[in-house]
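Pasting in a structure now, in structure tokens, and then I'll have a few things to ask.
The other protein chains are all here in position, but one chain of the complex has been omitted.
For chain A:
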Amino acid sequence: MTTEILGVIATYGLTLLLAWPLARYIVKVFKGEKTWSDFMAPMERLFFKISGIDPKEEMTWKEHLKALLTINLVWFVYAFFMLMFQDKLPLNPDGNPGQSADLAFNTAISFLVNCNLQHYSGETGVTYLTQLFVLAFLQFVTAATGIAALIVVFKAFKEKSTTKLGNFWDIFLKTNTRILLPLCIVIALILAFNGAPASFEGKDTVVTMQGDTVNVSRGPAAGFIAIKHLGTNGGGWFGANSCHPLENPNYITWMTEMVAQVVIPIAMVFALGMFINRRKFAYVIFGVMTIGMIILLIPTMMAEINGNPAIAHMGIQQLTGAMEGKEVRFGPAATGYWSTVTTIISTGSICGFHDSTMPMTGLMELLGMMLNCFYGGCGVGILNYYIFIIIAVFISGLMVGRTPELMGHKLEAREVKIAAIITLLSPFLILAGTALSSWILAHHPDANWAVKPSAWLNNPGYHGFSEMLYEYTSSNANNGSGFEGLGDGNVFWNVSTGFVLILGRFLPIIGPVAIAGIMASKKYIPESAGTLRTDSITFGAMTFAVIIVLTALSYFPALALGPIAEYFSLYR
């Protein structure tokens, strides 16, 4: 067990070590300074020329959002039709069928919003063409969308008083060509040379040592797995995601994928400090996020390492911890760490099945997604955290009796209203969704859907309730992991989570960009002795308190019915 814990610590350390230079590089790219990747510039110019875009044209925050939403709409329509008609298109060596309309709706949205909730299984539900030209493509561009929205906020922080916040297309394209693509090539090659498949060959058939005939699904997975993590997407090539021994063959690939999924979110925090030249402000944010992660991580790892009490009760020692739904090459410590990271940063890939984790772990996974701002997804993590900063500034302002200010701009009613709506949105979507599904389960158990409501749940009692709560939490957080026992491949879940996904993605992007844009256009007030310092540890603690109070209070009743009740019934 010692080596397993050391592995986790080393992986986190490696992430920090790589995040720092990456942050410096990101800042250079978006400040337009010289970098090694300038050889991409001619290609970028060609792209802009063909597309009829002037990358030098500065946009207001409204124009940014219009461009962002338009291109997202194009992707949705494209993805939806590709998925429905994939059986008639080439690159389908395994002869997989097209998706039904409601499944294509859910899949298209889920990848469009960087969530990757998968109501299909990678081996049978999609083709090589749609895996690459729809899903992997969206994994790139949606991560770039999140980062582009964040860079707009960075620019708004930096400027004293402006309405011009850079060019959306320029930021968006450079995120793809300068950050995501080069890093993905490195990661994909590490994976491929450690045994992840990368060729376009279809299923293979082998006769095993004992004489069974089995099939082995393969495909160009390595590149997909790279962007799946780097872009905090999380949708797996194979059904079992990164538990699959071809998707995550050994401990080196485990470390690679683990670093890949959290390196950009951490680097973006460092980049924030460098970009706006307020390093202490970023360090305080980083500190709060890291403490938050550790608070979620320690109970998780302890629960998993100690094993399942019900199995201990049968007289089995479980020296290797809780092993149901886990892989031997990772073990419970690494799987516990992954489950925490993947839920706080909205990746949602898994290296062990969350449905089979201990109740304490389930609680931490749910909380990680409900908070959704400790590091957080590519770009959007800091946007979520920004909303909490706004509320913390507002409350602090009221407490000391001054007009609240942030970055030299007054924070007024309009901005606070937007922040309040965004904060209230998450509990509303999650709890209303869970209530609706519970009601249907209780009152219409025999509704005529592909999976009858009475057959939705894979586990009885409190855990069954958690399966539904988890699905909506994951959708709202754009996370994509699941308590996968849930029978979610039917019209009710496809459509209801589809709407939660859209609202849970775009409003939390629109809100912060709008707030930052409005604030930046206001008159600049130089800092004075009377200004509330947002780069102090006190303010960090204040933000942390706001985060905990807002989320803990909103979700406590639901959590009490799910993982908390399960905990007390299992550890009697």
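The rule we apply is simple: a residue touches a chain if its C-beta (ideal position, glycine included) is under 8 Å from a C-beta of that chain, and two chains touch if they have at least 3 such contacts; residues count from 1.
In this section, contacts and distances are computed from a predicted model.
**Student:** Between "Membrane protein", "Alkyl hydroperoxide reductase subunit C/ Thiol specific antioxidant", "Fe-S cluster assembly protein SufD" or "Potassium-transporting ATPase KdpC subunit", which matches the UniProt record of the unshown chain?
**Tutor:** So the chain that does not appear here would be "Potassium-transporting ATPase KdpC subunit", according to UniProt.
**Student:** For the chain left out of this view, which of A:Leu246, A:Met268 or A:Leu469 touches it?
**Tutor:** A:Leu246
**Student:** Which one, A:Asn308, A:Ser396 or A:Ser426, makes contact with the chain that was left out?
**Tutor:** Residue touching the chain left out of view: A:Asn308.
**Student:** Counting contacts across the full complex, list the positions on chain A that touch the omitted chain.
**Tutor:** With respect to the unshown chain, the touching residues of chain A are 3-4, 6-7, 10-11, 47, 50-53, 66-67, 69-71, 73-75, 78, 121, 123-124, 132-133, 136-137, 140-141, 169, 173, 176-177, 181, 184-185, 188-189, 192-193, 195, 197-201, 203-204, 206-210, 212, 214-218, 220, 222-224, 238-240, 243-246, 249, 251-252, 254-255, 307-311, 314-331, 334, 350-353, 355-359, 458-461, 463, 483-485, 566, 569-570.
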